[in-house]
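All remarks here apply to the structure that follows.
A single protein chain has been removed from this complex, and every other one stays in its place.
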Amino acid sequence: MFKKKAGVATDNQVVLVMTAPAVILMIVFVAIPLVMGVQISLTDWNGYSQNSNYIGLANYTKLFSDPMFMRAFRNTVIYGFGSTLFQTILGVLYALLLQRAFVLRGLTRTIVYLPAMIAQLLVGYVWYFMVQYNRGALNDLVMLLGGTKLDWLGEGNRAVLIIMIINTLNFCGKAMIIYIAGLNSIPDMYYEAASVDGANGWQQFWNITMPQLIPAITTSTLLNLIGGLKMFGLVISTTGGGPGYSTHSLSSLINTLYFSYQDAGYASAVGVVTFVFIMAVSIVIRWYLAKKEAAAQ
Amino acid sequence: MRKRKLHKAIIKSLLALLIIAIHVSPFYVLIMMSLKTRRDFSSRWLPPAAATFDNYTLALKGGDLMQSILNTAIIVLIATTFIIVIGAMSGYPLARYGTKFSKTLSLLLLGVMMVPPLSVLVPLYRELVLINGLNTFWGIIILSITYGLPTSVFMYTNFIHTIPVALDEAALLDGCSKYAIFFRIIMPSLKPVTASVAILTGINIWNDYSFQLYVLQKPKLRTITLMLRSFFAEGNTNLNAAAAASCIAILPLIVIYLFLSKYFVQGVVDSAVK
Partner (left out) sequence: MKKVLCLLMALALALSVTAAFADGLSGELVIASRYTGVQGEAFESIIEGFKAENPGIKVENQTFTDNYEDVMKVNMSGNQLPDVFMTHGWSVMRYKEYLLPLNDEPWAKDIVPGLFGSIMDADGKFYVLPNTNAMTGVLVQNGLLKELGLEIPKTVDEFMHCCQVAKDNGYVGVYVAGKDSRSPAYVLNLMAPSFLLNGADAAKTGASLQDGSFDWTKWAAVNQFLMDLKDKGYMNVDCATADTANQSETLVAKESLFIFQRTSVLIEAWDIDPEADLGFIPMPAMNAEEEPYLVGGESQAFGIWKDSKNIEAAKAFLAYMARPENIKLIAEVCGEAPGLQGVTVDSGNLTPWFEAWANTKVQPWFDRVYLPSGMWAIMRDTGSGLIGGATTIENADQTMKDNYDKLRAQQ
């Protein structure tokens, strides 16, 4: 053991120095606003006046009996986890179809993936032209087939489902690409060996493909979950949160409470709860993934 | 055997056609709308009797749309540069040194990645008013950096994990400091993942709506999403012009994709949590 040279940085120093810019930004624009948010949530500030009153925890007690908040909370969970589930299914199916070369492969991949690059807000407007009641493209098809027009977004639960489907269809390209990469990384010899053993296509899928895809699935799950939980633009541009308040996500609810309802104190309370909830979800997921990683090694 | 292969190819192609039809239809409708006049109440599936480019002229009138594309490009370029530099710097120690602090930081950063930025909207707003950051490019850029950073740190950390530690150790024995290792060993090998980080975070900022909506309120500063919103918003009821503006806004993305599709695909794969 030789004497430690003066001036050699310890691990901790290196971590502190090199992460400093990131840490400072996080403190100034994430942590401080969060603390201020807690402060504002204890008042009845209307969002623009110079005056506000301290009202204690009233905004928080109101939260859990407020049907609007409960609905937005439920919707956010559906947007997040529901989209993730469907994107996984669709992504795997598309990947299986589009992994190996055939005439339309390149074109199909591009067309599925391209919309994933477009802003949620715009995607919502584009789809609104499809599902609108009057002159909506989907209703034109329905009538062509002899059905009667339907106000697709007119019923709350159905509208939530439609928003989730739009989100799934539009952004499943990302999942598809991850799964194609996952499929490509499975060595051919696995399949060859299985064929020799007489396993049919279905057996091969369940016994080789799926287990090998698990890392890709966790990956894309997290990616899709992030998109779904942050849902904002899509809700604004398809339904604006309606009918009533039935399709609001937590993000769009905060926006509405702040600007339309002039209830910045309450909007802050919803924000704080959202922040804490999603932070907790992400930590649980991270902890779970780390545990699995450790088990795999 | 060959016949069976042919059958399979036909079924595959039919399926592919169906998928294409589903995914293309909304955008087909968008294009058709952009080519029709406001008085054309025909089905959106039908092409116009006589295509008009008036909507495009209207959308481009006054140069506001082009200005907004330029504004967005400036914001994306500057913010992405910082996101790359700061992200790579932070990714290195987080991947290499498992101190308590670095573990906690990784965990918190992942959290920030998932939290909807709107949850801190109200106070963030207040803060920006206090530091005079509203209606400034630096204001939106600094927020874009902050909330884009976790993804970048994450991808760099993952990537640096894959660089053999043996290289670091060899350099340490040669008398390299830990900081120098980053610049001499790590940095040069980050090129592939940097392309991915740039594309992924760049697209996110290009498409952002929530921050831009609040920070950039003056018409001259408007970005592309805000511009589109104003085309669709109350008081502007010309949906056909809005459709044309949307087509124009999508075009740069398609062009960039066609040139860089390889990096886009790699970007998605790299963003994977391992």
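Letters A and B mark the chains in the order given here, with residues in each chain numbered from 1 onward.
Note that in this section contacts are C-beta pairs under 8 Å (C-beta built on N, C-alpha and C of every residue); 3 or more make two chains touch, one makes a residue touch a chain.
The model shown is predicted, which means the values in this text are computed figures rather than measured ones.
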{"item": "Touching residue (missing chain; options B:35, B:239 or B:268)", "value": "B:239"}
{"item": "Chain not shown: contacting residue from A:19, A:168 or A:246", "value": "A:246"}
{"item": "Touching the absent chain when the full complex is considered, from A:47, A:91, A:115 or A:271", "value": "A:47"}
{"item": "Contact set of subunit A toward the excluded chain (per top definition)", "value": "44, 46-50, 53, 128, 132-134, 149, 151-156, 159, 239-240, 242-246, 259-263"}
{"item": "Touch list for subunit B against the chain that is not drawn", "value": "38-39, 41, 125-126, 129-130, 134, 213-214, 217-219, 229-230, 232-239"}
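Convention: only the chains that are shown with their structure count from here on.
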{"item": "Touching residues (chain side subunit A, partner subunit B) in the complex", "value": "8-9, 11-12, 14-19, 21-23, 25-26, 28-30, 32-37, 39-40, 47, 94, 97-98, 102-105, 107-108, 110-115, 117-122, 125-127, 129-130, 135-137, 140-141, 169, 174, 177-178, 181, 215-216, 218-220, 222-223, 225-226, 229-233, 236-237, 250-251, 254-255, 258, 264, 267-268, 270-272, 274-275, 278-279, 281-283, 286, 289, 293"}
{"item": "Complex contacts: residues of subunit B adjacent to subunit A", "value": "9, 12-13, 15-17, 19-20, 22-27, 29-30, 33, 41, 43-45, 86-87, 89-90, 92-94, 97, 99, 101-102, 105, 107-124, 126-127, 142-143, 145-147, 149, 153, 177-179, 182, 203, 206-210, 224-225, 228-229, 232, 239, 242-243, 246, 249-250, 253-254, 257, 261, 264-265, 268-269, 271-274"}
